[in-house]
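Take a look at the structure below.
The other protein chains are all here in position, but one chain of the complex has been omitted.
Labels run A, B and C following the written order; every chain starts at residue 1.
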Amino acid sequence: QVDQDAPTGGSMIVTYKDDVATLDPAIGYDWQNWSMIKSLFDGLMGYEPGTTTLRLELADSHDISDDGLVHTFTLKDGIKFHNGREITAEDVKYSLERVTNPETRSPGAGFFGMIEGFEDWNAGEGEGLSGVKVIDDKTVEITLNRPDATFGHVMALNFASVVPQEAVEASGEDFGREPVGSGAYKLADWTPGQQVVFERFEDYHRAGVPKLDQITFEIGLEPTVALLRMQQGQADIPGDGIPPAQFLQVMNDPEQADNVVEGGQLHTGYITLNTQMEPFDDKAVRQAVNMAINKDRIVRIINGRAVPANQPLPPTMPGYAEDYEGYAFDPEKAKQMLADAGYPDGFSTELYVMNVDPNPRIAQAIQQDLSAIGIDAEIRNLAQANVIAAGGEPDQAPMIWSGGMAWIADFPDPSNFYGPILGCGGAVQGGWNWAWYCNEELDARAAEADSMTDPDQAEARIDAWRQIYLDVMEDAPWVPVFNEQRFTYTSDRLAGDDSLFVDPVHIPVNYDYVYSTEAQ
Amino acid sequence: MSVIDPPAVARRGRARKVAAVLGELMRRPRAAFGLIVIAIMAIAAVFAPWLMPHDPFEQSFDGLTLAGAPLPPGGEFPLGTDLLGRDLASRLILGTRTSLIIGVLANGIAVILGAGVGITAGYFGGWIGAILMRFTDLMMAFPALLLAIVLAAIFQPSLLIVALVIAMVNWVQMARVIYTETRSLAEREFIQVQRSIGSGTLRVLGSHLLPHLLSSIVVFGTLGISTTVLLEATLSYLGVGVQPPTPSWGNIIFENQTYFSTAPWLVFFPGAAIVLLALAFNLVGDALRDILDPTLKGRH
Amino acid sequence: MTATANTDGQGGARPVLTVRDLQVQVATTGGAKTVLDGLSFDLMPGETLCLAGESGSGKSMTALAIMGLLPKPMARITGGSIKLGGQELTELSEAGYRDVRSNRVAMIFQEPMTSLNPLMTVQQQLVEVLLEHDTCSRAEAPARALALLKDVRLTEPERRLKQYPHELSGGMRQRVMIAIALACEPEVLIADEPTTALDVTVQAEILDLIRLLQEEHGTTVLMITHDMGVVAEMADRVIVLRHGQEVEAAPVKDLFDAPRSDYARELLAAVPRLGAAPARPQRKLGETVVEVDDLTVRFDITGGVLNRPVARVHAVESVSFDIRKGETLALVGESGCGKSTIGKALLGLVPWEGSIRVAGRQTHGLSPRMLKPVRRDIQMVFQDPGASLDARMTVRDQVAEPMRVHGIAKGAELDDRVEYLFRRVGLKADMMDRYPHEFSGGQRQRICIARALSLSPRVIVADESVSALDVSVQAQVLELLQELQSQDDLAYLFISHDMAVIEQVADRVMVMRLGQVVEEGARDAVLHDARHPYTRRLLSAVPIPDPHRRRPPRAEAEPGLGSPIRRIGDPPTRLNLSEVAPGHRAAS
Partner (left out) sequence: MRGYIIRRLFESALILLGITLVTFILLYLVPADPARQIAGRSATAETVQNIRDQLGLNDPFFVQYARYLGNLFQGDMGRSYLQRAEVSELIAARLPASLMLMVAAIVTELIMGLTIGVVAALRRNKFADHSLMIFSFVSISAPQFVIGILLLYVFAVQLGWFPIGGYGTPAHFVLPAVTLGFLGAGWYSRMMRSSMIDVLAQDFVRTARAKGLSKGRIILRHVMPNAILPIIAMIGIDIGLFMSGIVVVESVFGWPGIGQLAWQAIQRVDIPVIMGVTMVSATAIVMGNLLADLVAPLIDPRIKTK
């Protein structure tokens, strides 16, 4: 997939509206800095460019004990931080302990719950993660408290990036502004609110990578303006994508449409139905709602930039049930079901939505569909933080349209769509399980699936997950509405395999592997 | 030259005076135009259900192209459709309600409050003035958007709350301008005369200061219409105001402003409605000021 | 008389200014109204032509028409021609007029209060006109400005240059206006009641000044005045106007000797002559209604970067007097000596120290609410009628307002009373629904009087209340005041600079200078047996309404004229009044 002979050199300009919050891998957790951090830092594990296939990154080897509990990593030789120091096993241990240290307040700490000693350490007790042992300079041994098939993916998360202790300590809280990692690029300049510049890291551990000499992120540009810049040849990638308002315009212009790469995304947009609030505590009502939503029309409203969904998992995720039909759009039947459930005249409820286009529009489409079966949903159009707060209360938001805050997978594994958003663990005050759906049996099956760590069991594990999600749909705590598609618009100056431009883990593109046609 | 007929003025009595002023307004073409526009909008607001060509909430299937683009004006939808395929004309007519309430009522409260505070502070000066003006400064620096967010989360969003928030935010500007003008008017001799007559404060403020402040009040009052109608949209966006799908001119603009290059009618028509409303009030206000300012009589 | 050679006027010389069949109309609510009808006259080089006539007869309109300053678009010239030299002015564009104004024809306006820009210092307003017409270089301008202020005898001219109009008394402002008008040494000077607000000494000085200018530069003067004394003293020829039409035009002596028209005869008969006033009717004086003891008013002058008080105006220093029921106390004194300020203090309009009792009530420290009943008893007619009327209210409402405030009358009764008051001051009832700007200066003054009378107070402070009235109306108003006095035992504090008028109305006279009383006593004692040199000077400056009699030479101003503005902590020395005769006291 990756053109190893692609020339190196050249540069590109990526535009963004929002300022980069931080480049600290333990802190950064929005889709904008996620990929940037990926290019500045490396962890033990990574992905094949353009795919969801795990590969070794800084690690030279990864051995798993038979019971799946002990993972032994050896580091590659001669790998260096941007500051020139060689990376050792100690750095791996330090990095994992840093991200799980409560003082760090990392939003990713919870991912490492399977590592032995996490509970104590994360509660502020003990001396580090007891499960992480440094065997020698190059070897680190990580012991888990339960077998976990997702562990490889977890070690590929940004949060598991290896950071140099001395640089972290020198910068303190400002490490996010002065990041030092071992990624393909190093930070060259950061002018707040204006630009961030990455430069090729000459000592990168993969030869011939990255392709570009320099990436400039121009900050603070409204997407509409970014598009103007693109059209004037002053930018190579609008980082925020093609603005919805200009989408059709771009796509209807063959010359521009030519430069747009379309791909899937590990994303699902859904409506949560609070299963603990009347009347959504009645499964029949939830199913009726599922049948009432005209997903095709919603997709049309957003100019076809998504595909209708019928289950939680997106089509590109392993475990997606191809032949599952879901709840077909059938308002008549929905109405009947409501009547059978004791709501012949429907009922009134509220639909919470984040106030950024196109979400209020989608909410209005949903509202119209609901009113067709007699449900009168009042829209509560609020700022993101307020919607999240309302969802975290057991009795506040009967329905939430998840768009804008919706789930994009952290890593390409079906389990990632379960725990916080559908499992009992998330159905707590302040949790992300806004449907307040808690099915203990499914939780148990999920734990079981994740303990199938043997590569031979991979197939069976995926099947198990597939069934879990189908069973979830039976209970209908959500109305999956659509899976967003990605449309990456690039300039003529950039080249590379299409998959690099819709890389599932790098948004908007895989910075390390795309190359410049102007390079030689 | 148009002239107020003398007998009508010669008889005093409030009602007659108002009638005379109204008659004079109607005699001025521009003011009459303004009055008519206001009347039409008021009628549109009251009789909206009978005037709308379509259901303003119906996301009509043929209101969007297959690719999901809204339809331009013409044909079945006289002013085109919005991004959900709803009839823009109907939504504008229904939106008149919210916008009139905000632009006239909320803005009116703000004007009255602002003028009141400004006059009081400017006329009395001293510590009353200082306290009022510092309070005004405080309100001006007040993080109103934050307040809006809190209110949105605590209360059910409603037009009343928006109106209150807007009145709270907008009176400040008025107060400051009126304050400075009052300060310099209060030094004038004809105001001293009032004191020497023993006129009560209310009389001095109402009968003598106010007419001299009228032009500023007209300016602020009419410009305030635009700003409040637009502010309502911001507040709706933050969840305080009317919630979708209820239309208001402001939120139609706000929702669609990024589409103005691809679907300009979505911004143009509601924008034109706001300008028209503000302009209408301004025409009437200007004429009123002319009529009430005798030194300008005969000019128009 | 200075320029008798020119009296015949129609001699061989060509007129500087020719007015022919001038007609001016104003737009009123009732349609166009002609305020000037077919006026024609010639102004010969160096002569002084006086326009006299009753208030509202169109005198100011004539002046404004010549200046091209008729208030547009209310008033406009509807016929006739105005020629300056050979140039037709009525056809001039605004830009063309610029060279004429100030440079060739300058004008002094009737109401000084509002005629100066409140935001510019006196110096700026003077220098501006000098530079505009290239009268002098930028560097010389301040010195010229200073010289001009000295020419118009402004006290402390250096300081005045830096002051703003609101810091000056009415007379001072008028002098500044005159300085501005004289700045470019125009060919024609139009003076609309130039000395109305001035005390007699200054009036005499200004008149002398105008004459001097006339002699030196051959300036032609068109003077508008209602004061027959001034007419007699200044005019070569006189035109008497009535209702916008010429009633009589004659050389001044002919007019005074043998007026041909009835109206002119009437007018001359009404002229008060100093020393000719009848004795005041002997009335039993009632109890004291106003008691002023040790009244002191001071204003701080702030300056410097930090705007701290740098000096203090000692506007009134320790003045004591009382007025009894039915008595008229006249207050005379040079402009800026604090006369108006005393009046304002009586009404509680300026902060003051000392003691004031009105009808037995001490007013010091009273709140506005507590002052309200006091203010029913005492009313003031302000000096500048233009500034003291609200431009946005009909005059009917303004006259009715005090009665509404005090709840004296309502409805039809109120209407009747207002109408009655209007008639009493000589205004027609059909004018009641007009706004102040639609009246002439004298008419406004009468409106103010009507307003003050509306409450039937016990005391009226009349601040230059008849100064802008032509003699016939003045006589009417004075009669009215006297009538009210004899009917209701009204007491007056009568502020005026016109000695002849004072002689007519006053029971007692108080002469002020620099905030202090210099002489005080019964009318005849002060006017006929003046003890203080200042009083004598005042009296000698009174113009005599008889063109054949020359005013006796004026007593020279004493050197080192003081100023009410003093550094902080340096109060003026207080004068001691000593009794020179029973009831007659004077400073030594």
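By our rule, a contact is a pair of C-beta atoms (placed from the backbone, for glycine too) under 8 Å apart; a residue touches a chain by one contact, two chains touch by 3 or more.
Not measured: the values here are computed from a predicted model.
Within the whole complex, touches from the chain that is not shown fall on A, B, C.
Checked against the full complex, the candidates A:A389, A:L470 or A:A519 give a single residue touching the omitted chain, namely A:A389.
The residue touching the chain not shown here, chosen from C:M61, C:V100 or C:I356, is C:V100.
The chain not displayed touches subunit C at residues 67, 69, 71, 94-95, 97-103, 106-107, 109, 111, 114-120, 128-129, 132-133, 164, 166-167, 177, 180, 302, 305-308, 386. Considering the complete assembly, subunit A touches the hidden chain via residues 17-19, 21-22, 24, 27, 29, 102-103, 105-111, 113, 122-124, 173-174, 176-177, 191-194, 218-222, 224-225, 228-229, 231-232, 234, 383-386, 388-390, 392, 410, 419-421, 425, 428-432. For subunit B, the residues in touch with the chain missing from this view are 130, 134, 137-138, 140-143, 145-147, 149-150, 153-154, 172-173, 176-177, 179-181, 183-184, 187, 215-216, 218-219, 222-223, 226-227, 229-230, 253-254, 257-258, 260-261, 267, 271, 274-275, 278-279, 282, 289, 295-296, 299-300.
Here, only the chains that are shown with their structure count from here on.
Separation between the centroids of subunit A and subunit B, computed from CA atoms only, is 46 Å. Listing the residues of subunit C that touch subunit B in their complex gives 27, 29-31, 73-74, 113, 166, 344, 347-349, 368, 371-373, 375-376, 379-380, 382, 384, 387-394, 401-402, 405-406, 433, 435, 437-438, 451, 455.
Those residues of subunit A whose C-beta lies close enough to touch subunit B in the complex are 224, 243-246, 248-249, 297, 300-304, 355, 357-358, 360-361, 363-365, 367-368, 378-383, 386, 389. If you check the complex, the residues on subunit B that touch subunit C are 1, 3-4, 6, 9-10, 187-190, 192-201, 203, 207-208, 211-212, 292-295, 297-299.
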